[in-house]
Structures are given as C-alpha cells and as structure tokens.
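One protein chain omitted, others in place.
Let's look at chain A:
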Amino acid sequence: MKELTLATLIAVFEEIYGRGLFWSLVVISGIITVAFVAVLIRDRGIASRWLVRAEITAPLGAVAAVWFVLWFTNSHLADIGGPIDWIVIAWIALAGGGGLTLLSYTAQAILGHAPRAKT
C-alpha cells in the first residue's frame, strides 16, 4: 500500500460498507459513546449492578464478533496462522465484547432508574 493515511482509510471503509452505512455506523457508535458518558456524569460514576449485568454480555459480544468476521470472510479458526492473526482476532473479540458491554450498560442506565445508592 502506498500511503496509509486516515483519508485513505476512510475512503476504503466507505467502499466496504457503502458511504451511507459507514457514516451511520460512525454516528451510531458516537451517539452510544456520548450516551455512555452522559449517564456516567448523571450517576456520577459507574453503577455496579448495571456493570455486572453488562459484563455478562461481554463474552457474547466477543464470540459474536469473531464468528461474524470468520463467516463474512469465508474462513475458519484453523486458518489463523501467525501471531499477528491472533492479535487481530483478540482485537475483534475485544471490540465485540467491549462494544456490547458499553451498549448494554448504557441501555440499562437509560431504561432503568437512577441507582439508589452510589458505588
């Protein structure tokens, strides 16, 4: 690859998802992040009862993300070759797990009431 700049990366991602979907995904993840920060400010910290439940979803998110990528790319876990492959898989799992945790925490915090006791 000649020059891997952010502009190139954005152009490539626009092509992968289509311009509309890519920027929708960016906006949606932005909104979730902002919502997460907002409930943190509202509750003045992390509420542990939501966190525990949210964390339970992490492995689910991790497995789902890895499964999706393998399915989407016609490959299997057995195709993992060198260390870089494991690192990429770990990042995908982390992103899936972290993303779902964030989402489920934020959803609970918005749908549920403000916690009675602050942790």
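The definition used in the following text is that a contact is a pair of C-beta atoms (placed from the backbone, for glycine too) under 8 Å apart; a residue touches a chain by one contact, two chains touch by 3 or more; residues count from 1.
Rule of thumb we're sticking to: contacts and distances are computed from a predicted model.
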UniProt protein name of the chain not shown, from "Transporter", "Cytochrome c oxidase cbb3-type subunit 3", "(4Fe-4S)-binding protein" or "Sulfide:quinone oxidoreductase": "Sulfide:quinone oxidoreductase"
Of A:Ala11, A:Val63 or A:Ile110, the residue in touch with the unshown chain: A:Ala11
Positions on chain A where the hidden chain makes contact: 1-8, 10-16, 19, 23, 26-27, 29-31, 33-34, 37, 72-76, 78-82, 84-85, 88
